[in-house]
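Let me begin by handing over the structure; questions about it come next.
Every protein chain but one is kept in place in this view of the complex.
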Amino acid sequence: MASDTGFDVKRQYGFSTIAVICFVSLYLPVILLVVYSFNAGSSVAIWEGFSLQWYRSAWANDQVQDATIRSLVIAFWAALISTSVAVLAALATTRVRRFRGYSAVFAAINQPLMVPEIVTAVALLIFFAGIKVQTGYTGLGYLILAHSAFCIPFAYLPIRARLQGMDLTLEQAAADLYASSFQVFRRITLPQLWPGILAGAMLAFVISLDDVVITEFVKSAGQDTLPTYMLGQLRRVVTPEVNAISTVLLALSVTMVIAFFFVTRIRK
Amino acid sequence: MKKTFTAVVAATFVAAPAFAEGTLNIYNWGNYTSPEMIEKFEKEYDIDVTITDYDSNDTALAKIKAGGHGYDIVVPSGTYIPIFVGEGLLMELDPAEFKNFGNIDARWMDVAFDPGRKYSVPWQWGTVGVTVNTSVYGGDINDAALVFDPPEELKGKINVVPEMNDVMGMAIHYVGGKTCTGDKDVLKKVRDVLVNAKKNWLSMDYGNIEKYAKGDLAAGVNWNGASMRARLQNKDIAFGYPKTGYPVWMDNAAILADAQNVENAKLFLDFIMVPENAAMLSKFARYANGISGSEEFMPEDMKSAPEIVVPAEVKDAAYIAETCPPEVSKIYTQIWTELQK
Partner (left out) sequence: MNNLARIRERRENRNRWLLLTPALVILIFAASGPLLITLVYSFLTAGDYGGVKWEFSTDAWFNVFFQRDIFDDTLSFADAHLSIFWRSVKLSLLTTLGAVVLGFPTAYFIATRPKHHRDFWMLLIMIPFWTNLLIRTFAVMELIRNEGTLNTFLMTIGVIDAPLQILFTETAIIIGMLYVYLPLMVLPLYASMERLDFSLIEAGYDLYASRVSVLRRIILPLVKPGLIAGSILVFVPSLGAYVTPRVMGGGKQLMLGNLIELQFGQGRNWPLGAALSITLLAIVMVALLFYVRVAGREGGGHG
């Protein structure tokens, strides 16, 4: 995209260098993590030679497998729900005149960000326990609801940032051509909004995947997620078994990314 | 595609465990329940066991108190048993219903936290002492001063497990006080000792086995099982029992008052009191178990381990950790906060 003269308008000195440093430091710990998953010893920090024993033991450990799948299922739902409602909320609160209750709504949306997890966790425990006793339902719904709630601000803020200052003229032109407001949304707003939505959904997914404290307090019998399983191990011993699982998940996501990459290229 | 989606939806919301006859829900510390033993239990009684983890007594207490949890068995530390009982959370047991009840070691039968074992049976027990790297420090290791007033060579290489009651207790005994004391003169000394000692500590952290083995840490307040695991990686690591007094703790299995699978839970308690099964627990968790007769089934490396078999000369210095009254506990928290500010 350089202009004819060879002068690159996009260039800023040092930015690419910092970006490279950033990527390297992001991946350095990940590489170590992968390396130690092949450790022959039972340590996540002392290398004792190559072995696949932790993959075998992870494969044989039902508790770890269940926890991993449960984490992914919850994160999937939490990301889906929170991103959907965040898109709607962002449309209602961005590029509009100030309305009564604007500040209150904004504070409400961002509130999960502001309260330390342990506080929400204790309060949710008391609240949900009451419902559990009343209804007898103890399924994953509580965890998904709780996760969706604290994911909303993480999904909302990138979408809002994208929406702010998005070009209004296209939408207005479409409306002038008698497109219905839904059509305008689907054909014009949504495609433009897409990077924001993707960013929001990815954040929500990751945030849900990482949650420890709230999950620990909300979960019912047999609902350990990978983080709560690991938290339980923290006081005793952490073995490379978890590295092995993480590596498998990583490999899975890398495969997904590569597939995604090729699909979009072919389409182009 | 649509089919997969429906399947995911179904799997998500219908996954609530069916409370059929053959299930048992255990709520226990993470990485603490021998999978081998659970498998044996499942086979023997055709019961499907689900294990869910917690990471602290307080979390377990808060969750069970709130209700609606769906657990049958919980494994709180001795110091928490009176609290659980006081809140009416545990089911009273009838020893006559357990054919292996007599296997409980006499020492663990009439314990202060559950006299006569009316509510709980032993799971695992251990001690809190000092782990020392003997290649760094060559002196007497049965001494709390290694942490509270460390010699030059250990300074800056000390870790203290962040367990308020254990550390406070050890410090109180170090200055000559009694367990759960509210005596202000003693506590003042305790605070001064701790605040001065903290300057020489590197960290107050749990997961430390590798750091001892690798030499990042040279001494510290630690659990015996963790210390043994470090020794197995580095033979210079030794475990000392402070002469001034060191806490002994025990985790105990109990049935919850609102358990759904009471009969299965009883079967399980009886099952873990069989010496062979208790030894399986020890083999996995690496602590002693409080069931007499289990010794012969214990793994070789534990039978004579100095971390498990307490040397005669320091046997009397042990004290069993107790539940301190709330007003005393409050002062401890204050000192503890000041320590970590």
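Before moving on, here are some points about what is shown:
A and B label the chains in the order they appear, each numbered from 1.
In this section, a contact is a pair of C-beta atoms (placed from the backbone, for glycine too) under 8 Å apart; a residue touches a chain by one contact, two chains touch by 3 or more.
The shown structure was predicted, so the numbers you read here are calculated from the model rather than taken from an experiment.
Of the candidate positions B:118, B:155 or B:214, contact with the unshown chain belongs to B:214. By the touch rule set out above, chain B reaches the unshown chain at residues 56, 58-59, 61-62, 65, 83, 86-87, 159, 162-165, 184, 187-188, 191, 198, 201-205, 214-216, 326, 329-331, 333-338, 340-341.
Even with one chain removed from view, chain A keeps its contact list with that chain: residues 1, 3, 7, 9-16, 18-19, 21-23, 25-30, 32-33, 36, 44-45, 81-82, 84-86, 88-89, 91-99, 103, 105-120, 122-124, 126-127, 145-146, 148-150, 152-154, 156-162, 164-166, 168, 192, 195-196, 198-200, 202-203, 206, 209-210, 212-213, 226-227, 230-231, 234, 238, 242-243, 246, 249-250, 253-254, 257, 260-261, 264-265, 268.
The rule is short, and it goes like this: only the chains that are shown with their structure count from here on.
Averaged C-alpha coordinates give centres for chain A and chain B that are 35 Å from one another. Residues of chain A that touch chain B in their complex: 41, 43-46, 61, 63, 73, 76-77, 122, 125-126, 128-133, 137-141, 144, 216-217, 219-224, 228-238.
Residues of chain B touching chain A in their complex: 8, 11-17, 25, 27, 29-32, 35, 50-55, 59, 62-63, 66-71, 206-207, 209-210, 213-214, 225-226, 229, 233, 285.
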